[in-house]
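Remarks on the structure that follows.
Here the complex is missing one protein chain, while the rest keep their positions.
Moving on, here comes chain A:
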Amino acid sequence: MVPQYKAERLRLQQFPWMKGDSPVNSTMSVGQARKLVEQLKIEASFCRIKVSKAAADLMAYCDAHACEDPLITPVPTSENPFREKKLFCALL
């Protein structure tokens, strides 16, 4: 299903390089190709950390904050700003 507004797009959606072909495609100008190469150089020089460290840190963050996450650990009704406060009347 294509959202209504996407029909407004004027560009052709043809990116053969996404599917494994050359990043420099035949519709590019020399200027565009030069820019792409410069961009790839920047991305290639990025210093990556090990996936094990990245995964451990993500897990640690979730563990540290899960108990304060109201969607995982629901707060009592009285502390939930979206719930009606029940009024208790005591017969004296």
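Definition applied: contacts are C-beta pairs under 8 Å (C-beta built on N, C-alpha and C of every residue); 3 or more make two chains touch, one makes a residue touch a chain; residues count from 1.
Methods note: contacts and distances are computed from a predicted model.
Peer 1: Going by UniProt, what is the name of the one chain that was not included in the view, given "Guanine nucleotide-binding protein G(I)/G(S)/G(T) subunit beta-3", "Ribosomal protein L35A", "Glucosidase II subunit alpha" or "Probable cytosolic iron-sulfur protein assembly protein CIAO1"?
Peer 2: Its UniProt record gives the name "Guanine nucleotide-binding protein G(I)/G(S)/G(T) subunit beta-3".
Peer 1: Tell me, which residues in chain A touch the chain that this view leaves out?
Peer 2: 1, 3, 5-6, 8-9, 11, 13, 15, 18, 22-24, 30, 33-34, 36-37, 39-44, 46, 48-59, 61-62, 64-66, 68-72, 74-75, 80-83
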